[in-house]
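Written out below as structure tokens is the structure these notes cover.
Yeah, one chain of the complex is gone here, protein chain that is, but the others are all in their spots.
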Amino acid sequence: MSWSKNISINTWRCGRLMSMYPQHYVDPIYKMEDQCSKRTELLRLSHIPIKGALNNSSDTIFNGEIKQKMVNYITKNGEGFLSRKLMAQTLEMIKRTQLEGSYISPGYNKTETDAESLLIQAVENCRPLLQLSSIKRGGVKYHVPIPLTNKKSYFLAMKWLLDASREKDRKVSLPEKLAWEILDAAHGHGRVIKKKEELSRQCESNRAYAHYRWS
Amino acid sequence: MALRVFGLNLVKTNRSVLQNVCKTGATPTQQTVAPYATEVTVQASPAAVQKQKVSKAMKAYLKRANEHDEFMKTQHLEFQIGKRHLANMMGADPETFTQQDIDEAIEYLFPSGLFDKKARPAMKSPDEVFPARKAAEFDETGRPFHSMFYTGNPNFFQLLHDIVQETNKIHELEERLLRRGNTPDENQKLDTTGFQLMPKDQLELLLVESIADIEYSNFVNSMERLIALPYAYKSKEFIERFLKPLMDQSKQLEIPKPRIDEQGRQYITTYECLRKTARADVTVRMPGTGKISINGQDIFYFPEEKCREQLLFPLQFSQMLGKVDIEANVEGGGPSGQSGAIRWGIAMSLRSFVDQEMIESMRLAGLLTRDYRIRERKKFGQEGARRKYTWKKR
């Protein structure tokens, strides 16, 4: 119902509200295309207040959803500007390795040079479907495969990519290593893909315990 | 029915008081809209009730009612005197002195620096200050009128019953029509976009009863069930009593008209663009070439790409890139806050140069919302805003 969210304005709040915005505020839709594609839904939104746009997202060529998330995961100690720079360097590195030698080679137009789409491809390739969680039944711990939500699986994919690239010599810079990991994953091999496949194999072998999830 | 009579008596005896009430316009709307209130919301003094067998409860009630009536009378009198005094002090005509004039006079005569508006001095009609009370809900022998008297909230539960009754009626109707092979009329379908269910405090006023959160949510649920029915339009009148129209969010703020500068260009200046601790004022000039100056510098006032992207966002989104010139003065805060402040200023100013649809789009993109999130303070006994110190047993 259209007002079901609105009702709670001045009535009651479920739990503690940490956000500065009241609960009935809705997240903004940044991209013009997205807005165009869901016209009908927007009619409903015309009466609902919207949260302010975050300062790391915009509808420009410099912004991408996965890229933005990745930048957030790279960030340490609130140094967002630095992590953005690192991400830019990573993409540059990917583009350079893809481009180098491709001008004279016969497959000039074939190699993928869009670093961001390579990144997205890599993350999609690394996404796990199931996860093992240990559940105690009758004093024995079982590793039970449970399905992951979309958000969580994206998080895991990006985290694995980052973890893999943080394991390196001191001399190698993070963008360099990350670029290699992303390129590997985008082409369907490399450490992260192996890790994902390892996990899905374990889930497969533990599938006998799957019913412990609800019983 | 006894109550009805009772009320009529009251109207006869206390006509003058009622007229007063109507004049001040305290609660006339409630009385017309909601049947619950007419039945019960009366400052009563049932002088006509003079029978022998009067229960103790009724006696006590009559005493209380009389006292309250007297009290309200004196309050009204005092209010009238106070109003006259105020009018004289302000040099206005006491007869035409309205509530708005009173508020202005009070604000002028008793300036207050208190933050909370409720804590500031005020003078209002006693009908507003003292909430309406219920009239007697039982007869002289002490027998309640309402079958749900002992629930404590008879009006509320009556309302729930009414809703269910309506629902059942519609169900029956649907069944009957279905048997005849009729389907609900799509054109008459009840469209509730742009409407909101009555909020809890208003419902409480209407019912003259205080209800709990969970009871309110019960009300909401049953109302929603009713509205979701395919034949809900049959009981449109009943539903509309509990709906409130919502304002169109993007039309709420008035869009300023552009002014003309000495070169004949339109311009808009938005002052007080705030974000975090930064404060900016932004001027947007309409036929322009895309120039931007921030504190007299070009866009490299912000060496960070992220900040420049923020400035680009509203311009790109509204497709005004290269069509306007921008001047901004900004102070306080860091680069992120400053660019956020300017972004908001640009977006707000651009409203004057784009059509309504684009304004709505910009609102949906969150460009027109003032982002008032700020740094959360550190708490004592904690390491930061939320983080606790590492726990150590001893």
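What to note about this one:
The letters A and B name the chains in turn, as written, and every chain counts its residues from 1.
Methods note: a contact is a pair of C-beta atoms (placed from the backbone, for glycine too) under 8 Å apart; a residue touches a chain by one contact, two chains touch by 3 or more.
In the analysis below, contacts and distances are computed from a predicted model.
Considering only "General transcription and DNA repair factor IIH subunit TFB4", "DNA 5'-3' helicase", "AAA+ ATPase domain-containing protein" or "Small ribosomal subunit protein mS29", the record for the omitted chain gives "Small ribosomal subunit protein mS29", by its UniProt protein name. Among the displayed chains, contact with the absent chain in the complete complex occurs for A, B.
Looking at B:Val164, B:Leu178, B:Ala212 or B:Leu321, the residue that reaches the missing chain in the full complex is B:Leu321.
The residue from A:Met20, A:Ile61 or A:Ala208 that touches the chain not shown here is A:Ile61.
Here one chain is not drawn; of B:Lys83, B:Lys234 or B:Arg308, the residue touching it is B:Arg308. Summary of contacts with the chain left out: across A:Met20, A:Leu43, A:Leu129 or A:Ala208, the touching residue is A:Leu129. Listed residues A:Ala88, A:Ile135, A:Leu174 or A:Ala210: the one in touch with the omitted chain is A:Ala88.
Residue positions on chain A in contact with the hidden chain: 60-62, 87-89, 91-92, 95-96, 99-101, 103-111, 113-117, 121, 124-125, 127, 129, 187-189, 193, 197, 200, in rising order. One chain of the complex is left out; on chain B, the residues touching it are 290, 292, 298-300, 305, 308-309, 311-312, 315-316, 319, 321-322.
Basically, only the chains that are shown with their structure count from here on.
Per-chain Cα centroids separate chain A from chain B by 40 Å.
Across the complex, chain B is touched by residues 1-4, 6-7, 9-12, 20-21, 27-30, 32, 35, 42-56, 58-60, 62-63, 80-81, 84, 88 of chain A. Contacts from chain B toward chain A in the complex involve residues 192-197, 199-201, 213, 216, 220, 224, 227-228, 246-250, 304-306, 309-310, 312-313, 316-317, 336, 339-340, 343-344, 360-361, 363-374.
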